[in-house]
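Only a single protein chain was left out; the remaining protein chains are all shown in position.
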């Protein structure tokens, strides 16, 4: 039967990652291992040769059904620093409006004997679908699917938090803006909960912060001041221009007035609170230039950490694949 | 030809009957029960000891896909699937290609069904031409050609004014209109029940209000125009309340629910499996329980399979990109019986909603084993446990959320008008 829980699908029999599809259901141990491994890659920054031979001979395909040069570039750099060969494929959405051609695309790529697909897709659950329909020894890394998950972005944010705050227990974290359409927010919510953050606040108007998130363990604030009061970490999300056309908001200026992060609103948070943003920033829409360029913003750290986290996840998933194939080989 | 069905447990809610009793069939009809009438000494005897004899099931929603979508199903393939599931009478929707908006298409479907010799097929005609929602169809001509009702099959009408006029016109001729309550401006782009599960999994939601706002409007227009109305595929708890209120205020309406909405909830979304992509969507546990309650109280008149076969590729895609619908007609009975096992429904309530209930909604002479009725019946082995998989599947479509599951109970034989149209072995 073609039915499997994505949470089970991404682990091998030893409980190690073999795909990386969602943070939902991953244990604290695995999340911590990702962070620890990422830290060990960060120290590579001091090397004169910024490259390790770990994935030498492996082929990584960046399979982007949705354009995102930034994300694709960080995955590409991460793969290259692991010495993998990288192919970038940007597939126009029109060509794959039906599953038929998505499956055809996959079969073509498998014939090229790829070892890993990094998938960005506009449909929630697409990487899960690909993991189910791919040959079993290809590792699938989710680089963002629909509104569902963006697990590497969430983990780089966790690494950024841990490097600044030391640990997760007792932290208060606010995520502000368009939660409804945000795969980053959903993945962060899973990661923060698993890592021990109890006070997670989702801040925005009702049109962008559905009540249902309360059932997922978040506190919902429609008022920015209540949302930012005494927090250690502020995550600002990018506001897409389409939201105004969808009648979810009246205007950018009204959003900025109510939910924009300024020097003043940031003063409601703890004095040592850090400000994160997955980028690219809309200055004057969700965040003021002063805050974005200020010393509380750790947005550039996020970019650096992103490469290390992606290296960690890629090497772990490849390792899980290798060990599973080894186990199968031993049985045969 | 004379036939004696001997020693079966005959369960017929239309007569409040549940007894081991013999049935006597002559010239397509049931002519007696219990004691043999004169002239039956030399009749053929079918001994069905230990088996159930049920009225042939009546399914208000089986898409045959013909004409136009033979890659999904044909009248012959889906008719065979229906009778293998014990369905002897079915109502099929107008969304074929061409659409059932001319008498010729309605006649074609019925001719092909007669030729196939499977279930009795009753098409629903389009309420507006091409289901476009602008010009009224030739409703009376369609009815004369065998359409049992008219429906716009969930497609919007150009305006409430057009809808109101269509209903007035149908009411003029005492025609039955089938509604699929859905406010498309609220459901547009959605593929799952708007709730915690769709929110968490990032699937665009269809709010309850998409159904209830449309239902409220439709009920008001039914009241105003006096048209006979049937509401198809209710999915929300609130809708059950609204229908109950309408019925209590004396409105002549009936309604049905798809079996999968009684068995499943949006909990299944966690698997991202497109087999569970159906419209209206699988909703919350509260909605599911309220729908079951509606069956118990009689607010909901019928359970249908909402059979929608698809070609394989229609479901091989990420959830939102799959075509909605399941093809379950051939396991309608064993799946429906699960509602009993869970202690939810009594057998007679369940069978009412599968036989005489739906027959009454569409005014069909079916779903009963009373003396004088057509001899449409099912021989059912309630003890057989079997796996429903590709090797046992009859429908051309293999799309279902129940693939590979064990089924309890199995149709052994199906008779229509005294003729055997299906036998397991």
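Details
So that you can tell them apart, the chains are marked A and B in the order they are listed, and the count of residues begins at 1 in each.
Definition applied: a residue touches a chain if its C-beta (ideal position, glycine included) is under 8 Å from a C-beta of that chain, and two chains touch if they have at least 3 such contacts.
Here, contacts and distances are computed from a predicted model.
The complex appears with one chain absent; UniProt names that chain "Pyrimidine operon attenuation protein/uracil phosphoribosyltransferase" among the candidates "Quaternary amine transport ATP-binding protein", "Succinate dehydrogenase", "Pyrimidine operon attenuation protein/uracil phosphoribosyltransferase" or "Carbohydrate ABC transporter permease".
Contacts of the undrawn chain with the visible chains, over the full complex, involve A.
Chain A residues in contact with the hidden partner, per the touch definition given at the top, are 16, 33, 36-37, 39-41, 43-44, 46-49, 51-55, 57, 82, 315-316, 318-320, 322-323, 326.
FYI, only the chains that are shown with their structure count from here on.
Put simply, chain A touches chain B in their complex at residues 1-7, 24, 97-100, 102-103, 121, 123-126, 128-129, 133, 145-149, 180, 183, 186, 210, 212-213, 215-216.
In the complex of the two chains, the chain B residues touching chain A come out as 195-196, 199-204, 270-273, 275, 313, 315-322, 403-404.
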